[in-house]
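Okay, structure first, notes after.
All protein chains of the complex are present and in place, except for one that has been dropped.
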Amino acid sequence: MLLIPCPWCGPREDDEFTFGGEADIPRPTDPDALTDEEWADYLFMRDNRRGRHREQWCHTAGCRRWFIVERDTATNQILGASTYDASP
Amino acid sequence: MQFYSLPNLIRRGLRGHRDWTPAWRKAEPKPAYDVVIVGAGGHGLATAYYLAKLHGITNVAVLERGWLGGGNIGRNTAIVRSNYLWDASAHIYEFSLKLWEGLSQELNYNVMFSQRGLLNIAHSEQEMRDLARRVSANQLNGIDAELLSNDEMSKLVPILNTSPDTRYPVLGGTLQRRGGVARHDAVAWGYARAADALGVDIVENCEVTGIRTADGRVTSLETTRGEIRAGAVGLVVAGNASVLASMAGIRLPIQSHPLQALVTEPLKPIFDPVVMSSAVHVYVHQTDRGELVLGAGIDAPVSYDLNGNFRIIEHVLAAVCELFPIFSRVRMLRQWAGTVDVCPDASPIISGTPIKGLFMNCGWGTGGFKATPGSGWVFAHTLAHQEPHPLNEPFALDRFTTGALIDEHGAAAVAH
Amino acid sequence: MSSPIPRRSPLGAIHSAETSPPAGRLIERPFLTHLNLRLDPHDAEALTAVRQIVGVQLPRTPNTTTVTDDLTVAWLGPDEWLLLDESHQSDALLVDLQAALTGHFASVVDTSAGQTVIRLSGPSTLDVLARGCALDLHPSVFPPGACAQTLLARAQALLIAVDDAPTIDITVRRSFAPYVAAWLEDSGRDFGFRFPTSDTA
Partner (left out) sequence: MSQPFRLNRGGRIDRHAPLQFTFDGRPIDAYNGDTVASGLLANGVTLVGRSFKYHRPRGIVSAGAEDPNAFVQLGHGARTLPNRLATVTPATPGLKVRHVNAWPSLEYDVMSAFGLVAPFIPAGFYYKTLMWPRRFWPLYEHFLRHAAGLGHAPDAPDPDRYDHVHAHCDVLVVGAGPAGLAAAHAAAHTGARVILADEQAEPGGILLSTCEHVDDQPGPNWADATVAKLSAAPNVTLLPNTTAFGLYESNLVLLAERLITDQPDHAGSEHGARIWRVLPKQIVLATGAHERPLLFGNNDRPGVMLAGAISTYVNRYAVAPGSRAVLFTNNDSAYRTALDLTDAGIPVAAIADVRSDPDGDLPSEARAQGIPVYPGAVVRHAHGGRRVAAAELCSLDGDPLGTVECDLLGVSGGFAPALHLHAQARGPSQWDPTLAAFAPKPGHGIHPAGAVAGELELAATLRQGTQAGATAAAAAGYSNGNEVEAPGANDSTQAPIQPYWLPPGNLARAKPQFVDLHEDVTLDDLRLSLREGYESIEHVKRYTTLGMGPDQGKLANPLATGVIAQLLGRDPASVGTPRHRPAYSPVSLGAIAGRHIGPLADPVRVTPMQEWHQVAGARFENVGQWRRAWYYPQPGESMHDAVARECLAVRRRVGILDYSTLGKIEVTGPDAGEFLDRVYTNAWKRLRPGRCRYGLMLGEDGMIFDDGVTARLDDQRYLMFTSTANAAPVLAWLEQWLQTEWPDLRVYLTSVSEHWSNIALAGPRSRDVLAAAGTDIRLARQDFPFMTFREGHVAGVPARVFRISFSGELSYEINVPADRARHVWEALVDAGRPLGITPYGTETMHVLRAEKGFIIVGQETDGSVTPNDVGLGRLISRRKDFLGKRSLSRPDSVRPDRKQLVGLLTDDPAQVLPEGGHVVDAPGPRRPLPMRGHVTSSYFSPVLGRSIALAMVAGGRATLGERLHVATLHDDRWLPVRSCNPVFYDPQGARQHV
C-alpha cells in the first residue's frame, strides 16, 4: 500500500487514486506529421524505469486533481509530488 | 547426466544418496559464447535447452543475476492452459501445451504436470458471450474447450457458490480439460539440468549491467563477473525487460507491475480443477501439498518492488470467500509478489530488435509460465536462424507500429 | 418555489427514525440543496460575487468548510466546492449564483437529487467510521469544520466534521446510499447504532 501525497489533500492511501502512467509524454501537436514509428513511440513505448520515475496520479476519490509524483520504482519510496501548474 | 528413475533412486538410497551429483554445474563464465541468454527464468533456460538440443548450438551461456528460477517462474501460480482467443496466441500456447504433455519425460525431471482441468467463470451476460466466443474459436483451432452451464459448473466444483443471489452469480463458464498446473520450480530446475547436460553454461550471480554494440550489432555484455562476448544475445528477463533493453537504447511497449499471490495452509483434498474468474480477478487451485494457491490482478502502478500489497489481497479474498464460502475459515499462510512485464495487448514480444544479433523474449506479463516450453522452443529457433518461426512471427515488435496488436484483453480477459 | 411533487430520498422513510442516545444517532438528512460550484480561484471578482450571495468566503484551504446558519460550503478541490443549503431555497440559490457568475469562467450545477447526507452522531461515531474509512478522524487531526473526500468501505464519500459530539455528515451518491447505510448499520451494530426501520417504500 502506497501513501500518495496529494499536493492538496496530503498523504492518502493509494486506493483513493488512479495511476496514470509515466508523466512527461506530451501529446504530439501534429500527429499527422508523424511517421508510424514516431506515433508508436508516443502511443506505446515507455521508459518503465527501475528507479526514479515521474508518473501521473489522480486523486479520484478525493479532489479529482491530476498531479505528478516522483517515486523510486525499485523501493516504492516516494520522492516528491508536484502539480501541473506548480501552484496548488 | 545421472538418469532419474525409481531403480536409481532405490540403488542410491541404499548408499545413503551420497553419490548424486549436482543437477547443474556452477559454471564460471567463459570470455565468449555463440549465444548468451540473459535471465535464467523458465523461458531463458528452455531457450538454452532447445538451442542445444534441437539446433546443436551448445556454446551457450545463461546469465542470471541471482539464483536460477528466482524470478517469476519461482513465484507464479503455475496455471497452464491454451484456450486463448486469437489465432496467433492459440497456436503458440497450444504448441506449448503439447510440449508440456511430454515434458517430464523429455527432461527426465518430473515437473508434475497435472491436467486437472481448468474452469473460467462468467458472472454476467456479456462475460458469457465472451466465453462462448472464445470456446468457439478454440474449438475451430483444435483446442479442447467446452461451454458449461451453472449446473455443470456446480457438478465439477460442488463447493463453488452457484446460487443465483450471490453478488457475483455464476452464470456459466468454460472448461479446458487439458489445462492444469505444474510444479513451477521443477520446470526451471529440469530445464537447467537438461541444458547443462548438453553443455550449456548456467552462470548464477552474474548480473548483466551493460550491452555493447558495434556497427549496429551486439558484441558483448558487461556483467558483474566481467565482460562476455556473444555472437547473439537473447534477453529473457521478464519484469526487467525494459531495464535490459534500455542498456541497448531500445524502448519497449512494456510496463512492469507487481502481481500478488498467496497460499493457504495445507488441507486435505477439497477440489480438483483450477478455477478462474476474471471479473473478480481470482484464480485458485489446490496443490498436491494441499495448500490453496490464489492469485490476484496486477497492482495498478508500475513497480519493481516485490513486497506484497495487502489491499489487493483483501479484495481478492473477499471475492474468494463470496465464491467459495467454505474457504472463509482457511488461513493465509504466505503472500508474495512478482514483477510482470505487461504489453498493451497482453501478448508477448518474441522478436528481433533494431540491433543485429539482439533478440527479445518478453511481455508475457501475467501469463507466461504456461508458455515456457513453447516460448523457449520458438525463441531458440529465432536465435538459431536469426529469424522468427511462423509461430512467433505475429509477436514481433513492429506490431506496435503497424497496429496489428493481438489483443488478448478483450474477450479473453483472463490473463493467467 | 418548492415543487408540489413529493420527493423521495434514496433511504426513504429511514431518515425520520432515530436511535436513542447515548449510543448515537444515525439519520438521513434528505433534500438539502447540493450545488457543485466551479470557478477560477484567481478570479477575485467571482469570489466576491459568490460571497455576496452565500454570505461566507469560499474555503480556500483544502479539506475545510465555511459555515453559515443554514449553509455549508465544503472545499472539494482547488477550483471546486460543494454548497449544502438547508434553507430549501434551492432554485433561488442556483439562479442567483448562475446570474452572478455570468461572464465568468464558472459553473454552478445542481446535484441535489443525485446525493444525500447521512448524519452520524454520538461518542462511538469515530469507531463506526474507522471500520471502513482509512483517514485519521481523531479530533486533533479532523476537528469540526474539517472535511474530506475519501472512501467509506467501497463507496466514495464526503465527510464533514460538524461538531465534537462528534457528529460527522457523510455525503454519498444516491445509488450508493443504500449500500453505505447497510454498511453503517452493520458496523454500527456493535455500538448500538441502528436505523429502526428500513421500509424504504
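Going by the order they are written in, the chains are A, B and C; count residues from 1 in each one.
Rule of thumb we're sticking to: a contact is a pair of C-beta atoms (placed from the backbone, for glycine too) under 8 Å apart; a residue touches a chain by one contact, two chains touch by 3 or more.
Since this is a predicted model, take the numbers as computed values, not measurements.
J.: Check the whole complex and report which displayed chains the hidden chain contacts.
T.: A, B, C
J.: Pick from B:32, B:156, B:198 or B:321: which residue touches the chain that isn't shown?
T.: Reading the full complex, the residue touching the unseen chain is B:321.
J.: Which residue numbers on chain A touch the omitted chain?
T.: Within chain A, the residues touching the omitted chain are 1-3, 18, 20, 26-28, 30-32, 34, 36, 39, 43, 56, 58, 60, 64-66, 76, 84-85.
J.: Taking the full complex into account, what residues of chain B touch the chain not shown?
T.: 4-6, 8-10, 13-14, 16-18, 20-26, 66-67, 69-70, 74, 87, 90-91, 102, 104-105, 108-110, 112-115, 123-126, 129-137, 139-142, 147, 161, 166-169, 183, 185-186, 189-190, 204, 264-270, 288-290, 305, 307-310, 313-315, 317-322, 325-336, 344, 399, 401-405, 407, 409-411
J.: Residue by residue, what part of chain C touches the chain that was omitted?
T.: 3-10, 31, 36, 38, 79, 105-107, 109-115, 127, 130-136, 138, 141, 153-155, 173-176, 178-179, 182-183, 186-187, 190, 200-201
In this section, only the chains that are shown with their structure count from here on.
J.: Report the inter-centroid distance (CA atoms only) between chain A and chain C in whole Å.
T.: So the centroids are 31 Å from each other.
J.: Taking each chain's centre as its mean C-alpha position, how far apart are chain A and chain B in Å?
T.: A distance of 29 Å separates the two centres.
J.: Would you mind pulling out the distance in Å between where the CA atoms of chain B average out and where those of chain C do?
T.: For chain B versus chain C, the centre distance works out to 49 Å.
J.: Where in chain A do residues touch at least two different other chains?
T.: Within chain A, the residues that touch at least two other chains are 13, 15.
J.: Residues of chain B that contact two or more other chains, please.
T.: none
J.: Quick one: in the complex, what on chain A touches chain C?
T.: For this pair, the touching residues of chain A are 8-10, 12-13, 15-16, 61-65, 88.
J.: Taking the touch rule as given, give the residues of chain A at its contact with chain B in the complex, in rising order.
T.: Touching chain B: residues 1-2, 13-15, 18-19, 21-22, 36-37, 39-41, 43-50, 53, 55, 71, 73-76 of chain A.
J.: Note which residues of chain C are touching chain A in the complex, please.
T.: For this pair, the touching residues of chain C are 62-63, 76-78, 80, 134-135, 148-151, 156.
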